[in-house]
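Missing here is one protein chain; the remaining ones are kept as they sit in the complex.
Think of it as A, B and C in the order they're written, each chain with its own count starting at 1.
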């Protein structure tokens, strides 16, 4: 039996499936957070979620809208100062997976979340890199979630906010950066992984109903295909059900009017 | 009306009198701790006591025997990690007075608490310097309490554990060390302070019943006298009463048999 | 006893041209203090904050700032900070110099400031272009291993302002929940202003709670709701609807000016601000039992 699903749901489910039980995951807000919590509520009940706001091993009942929602603190094993998160936990080498988003990505998994155009006189000033530059180097590997289109998947970045494989062909490993870097990019069309020799991202899987050609056209560089391009298994009924429940709980919780004791 | 008092009591009272209300005092264990708490219970109710164990603004009812007694935690405004004590509070420049003891002192207020004899093959291995090297440089000034005799007040130190005025004659100020250094040495015979020009410790006051000659003989270098050597006012009835009460409470508390839930 | 009104505290401690940090990582953002700074017309400030959030969007749009040191400048969960973008992209209402770090770099810089060290070290900025646009990012060589490590200069604000849950009558301040870099920003500052939800006789802080002792605090101001539209753990939740609505308000310069005129410049204090934007008061609506921590 199959269920209907949206590309966003497929993307979240595909990202969630990359996580495993017991994995220590440093979670960005938005889709990474949805995916990590879906993993926790399905295949990986003992996954350890760390948010950069200092909430360790948190188990939110509803998704946070900000990286520092009270829900994260209420359900965490420990709530610690932010400098310790970055120094003791991330730089300390205790994170298995960093889960990132970005505005732009290049073929080597480098990310831009800083500016479009000249840095001093940008066309578009983006929010900036936040925790990502160090997540990308200290986590043992990183996963990236990003909707796929030619504006986001670009042949060259105007600004490199966060290191992927740098210029590829082993450049990252030679630079002394410790973590293994981007091992998967999950888009709303499919999944890319780095080629072992060149570090170049290549298509390894597509979502059901999406053609390889669609994906190539949504990529700003000539996208290479893996020897075999799989079809990602459709979301199960359980996955879709739990994800929609999570989003429904989240909407209900965030729709409450806030009253203040003043 | 006068009360009987011991040299130890006089020493404690004289040291306590150097502290003022609101003063932030980094307290060493033993006599400094007794003096600082006597000050708190008499002239300086709002004195802020910091122990290096991480207890800030503590108000122990009984004197701690160790630097980390539970009594210090129970009565503190904050109990913080030890690295923060040294980084944020001491090095951060938030301490007015550091209150130290030592095994040996020289004429420039330098201290030895490390070894007697050769470092590699010592005659006597002392406990070491602990927090003192940084207390002595970061506190705005330091007070030293030390029983006066020729074994402790020596012409030269075999090992300098803690900086006083180094070689004197402005050497400390020229070295870039920030705090003003040892501004008073309180012994069981009297009080020494540095001469403004040479930084050499000189006798500025003696206890009642102690002659200047006694003090000179108890000093391992030719002790200079200030232009005027005062007599320290005898302990008041209140001072002696409160100090003895404090010691009595301390003895009673520490005499309890410890039982363990095993 | 440094308990005073917010007007008095800002007037006494915040001066034009200063380096100023209002901290709070999503949680406990000192909105009331930021608004008072706008009302008092402070200018030429160098604002420092890891995540500028709406409060700095408002201060930048109102013309208070000449420079911004930061590491992530978005509207959390929503998108852009349009006033920040307008200042960077179009120099409106005035040019804004930016000093851009990563979160880890900002955390190290505040920690160094709190520790009275001239710089902090981290394994950071590797493979990024940030050092190309921020010359503050340099390096040192480890004297033991020969490795190069990134350095950031210490952040030492002239004034840090934070919001917290409670202070007692001795100005001891209790923070609980998500802590961000507030402790470090507070310790790094030359002057520290704390707004609190309430002043109590006794903090009743658990052992090892985050308490800033009174003698580090230059002013304590009781401002109930002072973190709204962010939140105060145990007092009120984040108003996500306000954050969403800000996206619309802040897109347009005129609409932004009208908003500031009506809700910040046009009111006298934070309670009036809360009323003006229609925030329900639990004190009006509910029995006393409902206002609980």
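What we mean here is this: a contact is a pair of C-beta atoms (placed from the backbone, for glycine too) under 8 Å apart; a residue touches a chain by one contact, two chains touch by 3 or more.
Just so it is clear, the structure is predicted and the values come from calculations on it, not from any experiment.
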From the list C:116, C:134, C:216 or C:282, which touches the chain that is not on show? C:116
By the document's definition of touch, the residue of B:91, B:104, B:148 or B:219 touching the omitted chain is B:91
Using the document's contact rule, name the residues of chain C that touch the chain not shown here. 116-119, 121-123, 138-145, 147, 149, 151, 153, 175-177, 179, 206-210, 233
Note that chain B touches the absent chain at residues 29-30, 52-55, 64-70, 72-73, 79-83, 85-87, 90-91, 110, 114, 119-134, 136-138, 159-163, 166, 172, 175-178, 254, 256-262
On chain A, what residues meet the omitted chain? 22, 24, 48, 56-57, 73, 77-80, 87-88, 91-94
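Operating definition for what follows: only the chains that are shown with their structure count from here on.
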Which chain has its Cα centroid closest to the overall Cα centroid? C
Among the chains, which is located farthest from chain A on the basis of C-alpha centroids? B
Could you put a whole-Å number on the gap between the CA centroids of chain A and chain C? 28
What's the distance between the Cα centroids of chain A and chain B, rounded to whole Å? 57
Centre to centre, by mean C-alpha position, how many angstrom separate chain B and chain C? 41
Pull out every residue in chain B that's touching 2 or more other chains. none
What are the residue numbers in chain C that touch two or more other chains? 111, 184, 210
